[in-house]
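Missing here is one protein chain; the remaining ones are kept as they sit in the complex.
Lettered A, B and C in written order, each chain numbered from 1.
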Amino acid sequence: MTVLTIESLTKQFRGLRAIEDVTLTVERDSITSIVGPNGAGKSTLFNMVSGYLKPTSGRIEFDGHDITGMAPYRICRQGVARAFQISKPFPELSVQENVLVAASFGRAGERDAKATTTRAIDICHLTPLRDRRAGSLSIGNLRRLELARAIAARPILLLADEPCAGLNDAETRELTNVLSKIRDSGVTILLVEHDIKAVRRVSDRVVVLEAGRKIADGSATDVFSDQAVIDAYLGTAPA
Amino acid sequence: MTGTLFLQTLVDGLILGGIFSLSAVGFSLIFGVLGVVNLSHGIFVLLGAYLGLALKEAWGIDPLMAIPLVFGALFVLGGLVQITLVSGAVRRGSLMSSLLITFGVSLMLRDLIILVFGPDVQSLSSSWLFDTFRIGGVIVDGARASGLIASLLSLGLLSYVLYRSKVGRAMRATAQQDFAAGLCGIDVKKIYAMTFGVSAGFAGVSGIIVGLINPFTPFDDTHWTLNAFVTVVLGGVGSPVGALLGGLMLGGISTFSSQYVGSLYPNVFIFGALLLMLIVRPNGLLGNAYKGSV
Amino acid sequence: MNKQISRRTALGLLGATMTSATALRAMPARAATDGVIRFGGSLGMSGRYAETGLNIRHGYETAIKYINEEKGGVQIAGKTYSLELGIVDDASDPARATTLIQRQVDEGVDFFLGSYGSNVVLPCAGITEAAGKVTVQVGGSADQIFTQGYENIFGFFPRASRAWVTSIEFFKSIEPKPKTVSVMATNSAFSKLNAQAAAAGCKEIGLEVLDVLELPEQVTDSSSALATLRARTPDILITTTVDQNSLVIARQMIATETNVPLLYQFLGPQLPAYRESLGAKADGVVMQLPWDESLEFTDPTFGDTQSYIDYYNATNDRPFSYHTVGASSCITTYIEAMKAAGSVDPLAVRDALDAIDIVTAFGPVNFTEDGDGDPILMGAKIGQVQGGEIKVVYPENLRTAETLYPTPTWAEKG
Partner (left out) sequence: MRGFHKPISSRQWGLSALLLVGAVALPFVASPFELRLAQQILLFGGLAVAWNLLGGFTTYWSFGHAAFFGLGAFAAGLLGQQLGPEVPVALRLVLGLLFAMAVTLAAAVAVALPVLRLRGIYFAIAMLAFAQILGEVSKTFDVFQGAIGFTLPILKVPGLAKVQLFYFLFLVFLMVCIGLFVVMRRSRLGVGLTCIGQDEDTAAMLGVPTERYKLTAFVISAVLTAVGGVLYSYSLGFMTADTVFRIDISLNLILYSMVGGIGTVAGPIIGAAIMILLTQVVLGDLLDLHMLVTGAVLVAMVTLAPKGLIGLVRDMRRRREETTVEEGAAS
């Protein structure tokens, strides 16, 4: 079943076409990764899906509703959560409280907030740190807190923005485990990531963008053996 | 008659505006570079006036001639206040701390002024003060004319320093990104102290001009701090041009509203304009000269 | 176990409250019977009116010092008392003023010397009145102070609405007869009330009131009001502003060549600072003169005005003002009332003050039934700056110079 459908999406900034006629679908309970060199348009695409940018043309449909050009908070209400690369926790609140806020004010509502929080913290491997002040966490823990907060809102679709950037190997491995667990818990994930190893490990499907166009779309194995991808992407940024 | 009245109102507004500008530029600078809202600003304006008075009474120095001396003295005092008292709040980066500390500083300095000079009304006077000029039907007196000229000269000088000198460039760099400025080898602490010093110095110079035009007491500081607030919000933070523009607007609003609406209303109009400006363009007409330009 | 702890906490807390309550209670009050009469009160020492506050304080201190040191105290009903002064700074804040006054009431002070500004004086009067204490003050003259039915509060100045009696008579006496008048005020209680009284009085004697111009409380720029004056020039301009504002207005009148045949400034020209600031330009300015050096009075404490001035100058650096003399005479008035009552009981002294009719260095002292100064006896004289000095020009029997009218233009005054 398709959760997200993007149809011939185009975004133009003055003379520059950041995204040009991109069409893709995201299947329920999958992890779909978007990769591509810097400036390929990954962030622009993300921002349009989450409502921070309005597309120049094209259409975005989420869970059967047209969400093209909708305000971010309304898209959020529809069930799209976003985890930022630069995570901004509430520094003076504990890990648990941070997640609880998202659970209480998110789609789930306050009734099940406590249970949702406990589960989100557990999925993201944060249980031992639940009472720590968010401001005192390391970067790896912060990334997982960001994910926990995002899924505590009980989203249907999670947009994860480079969750592995700047992490060491052990941390990256832990994070990809968490991503898999999130998917297994019933949340569809759209991932933008630079770290090819992580993408290979975790993705059900990979979409490659280059200069605003989609140049490949398929399973990780297929995509990364595609000559065009190797030329365009891997060639310029050896992983 | 009505034409002359309009012109006179305009000229009065410009002169008042020039003085407001000069008295606010230091406030603006500190706000721009240190991110501190300096509630002791008005006290530095008054200190300038009182120093001018002391110099005149002790050695008979004409207040206008005393400007460099007053600038120097307040530069040192301002720098010292920054290093000893305010720096703690800036380091913590808390707006609230800096407000309360500068408020405390203003209480202390005001009390010191009272101890030294008494609470009495004082004024700076000079022989040429009451000489008036008539251009067309418009009347301008010596005090105001010299005030306007001194204001424009000082603002010009400050612009030159900020945009042409090494120290000025360092100040502007620090305003944009103090951390990065530090990495580039700028001694941020020194720049902070210099900025506070320069601001206090200019406040003092404006104090002399204020003192030439109006009598003053140790309790006028709130008035000048508030004026600086309004000027900066109207014009924009951190640049002499912003202060000039804000000051001229303030002067214009003040004289025109009192001439054409009623002499009782300028304050209502001034704060109304402030509120309106905050809502429409919170960064002032010119925006933040440092932070917006990159 | 747990219960015991909470009980101990409770006891401790209660104890702490009690001790702090007793600790707060200041030193035991010294009653008048052990030979000390204490005067209390507050003044606005840190605020816009601090200059007046300092003048008044010097007046109190001088009188008390003189009585204690030169006269060895005062004799009342066969007992000798020394005087003690406890003045606090109310910062013109009613919350602070009432608290500090309450403290003095609690400490047993019976006699108060008032502050000024009706928003401070009235709440304080409520406290002293309720406690049966007396207040004599040389500051506030707002009508409300005397029309609230308070019986224990006395003021040296006639209430604002009556303070214009002499001035109006003076305007009547001017030759050639002035026809028009404008009033300039700021939007403070003092200024507004006096402006109303002045305008009403002028109307009564047939002067046409052209404009009542109001300015913000702190005047920095009066050019627009002055433009109106130039467009429609009155024979007399009355300003009912406080010292600093009066000076601002005068200086801007000079700067803008705004000339009126007679400039009357209620407050301001009395101050040496005003005359120094304006120099020769101050000549011709007319003012209310609650008191002047040239007026010789006898004084039960100091002998006469001149010996008061000599003593004041010998013991103080600060130049005196009419507030200083008034404040000293306040103390004298208290002492004379105590002597008349033969008692230091506040209510007996209050009754004596009601009936008092004496002459002090400040002039005659006689209160109306409401407690303010008698408008004729204690009303202000009229002064005019002539040759850099203040001359009394009205009433005729006290005059030291003829009224100069119309006065020269600013430009003519060197």
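Here, a residue touches a chain if its C-beta (ideal position, glycine included) is under 8 Å from a C-beta of that chain, and two chains touch if they have at least 3 such contacts.
Here the structure is a predicted model, which means the values were calculated and not measured.
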- Interface partners of the hidden chain - shown chains only, full complex considered: A, B, C
- Task: Return the single residue from C:G73, C:P94, C:P300 or C:P406 that touches the missing chain.
- Result: C:P94
- Full-complex contact with the absent chain, from C:G86, C:G132 or C:P395: C:G86
- Query: Which residue from A:T44, A:T68, A:T117 or A:T188 sits in contact with the chain not drawn here?
  - Reply: A:T117
- Message: Give me the chain B residues in contact with the hidden chain, please.
- Response: 37, 85, 88-89, 92, 94-97, 99-101, 103-112, 114-115, 222, 226, 229-230, 233, 264-265, 267-268, 271-272, 274-275, 278-279, 282
- Spell out, residue by residue, where the missing chain touches chain C. 6, 9-10, 13-14, 17-18, 21, 24-26, 45-46, 57, 86-89, 92-96, 98-100, 102-103, 105-107, 117-119, 122-123, 126, 130, 142, 144, 148, 187-189, 191-193, 214, 216-217
- Note on the structure: Note that chain A touches the chain not displayed via residues 72-73, 76-77, 82, 88-93, 96-97, 100-102, 104-107, 110, 113-114, 117, 125-126, 128-129, 132-133, 136, 138, 140-141, 144, 149, 153, 174
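Definition applied: only the chains that are shown with their structure count from here on.
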- Chains in contact with chain A and with chain B: which ones? none
- Chain centres computed over CA atoms; the one at greatest distance from chain B is chain A
- Item | Identifier of the chain whose CA centre is least distant from the whole-structure CA centre | B
- Query: Roughly how far is chain A from chain B, going centre to centre by Cα mean, in whole Å?
  - Reply: 51
- Please report how many Å separate the Cα centroid of chain B from that of chain C, as a whole number. 35
- Task: Just give me the whole-number Å value for how far the CA centre of chain A lies from that of chain C.
- Result: 76
- Could you say which residues in chain B touch two or more other chains, in rising order? none
- Item | Complex contact set, residues of chain B against chain C | 1, 5, 8-9, 12, 16, 110-111, 114, 118-123, 125, 130, 132, 139, 141, 143-144, 213-220, 223, 254-255, 258-259, 262-264, 266-267
- Message: If we count contacts the way the header does, which residues on chain C are in touch with chain B in the complex?
- Response: 45-48, 50-51, 53-54, 187, 213-216, 218, 220-225, 227-228, 231, 243-244, 247-248, 251, 254-257, 271, 273-274, 276-277, 279, 281, 318, 410-411
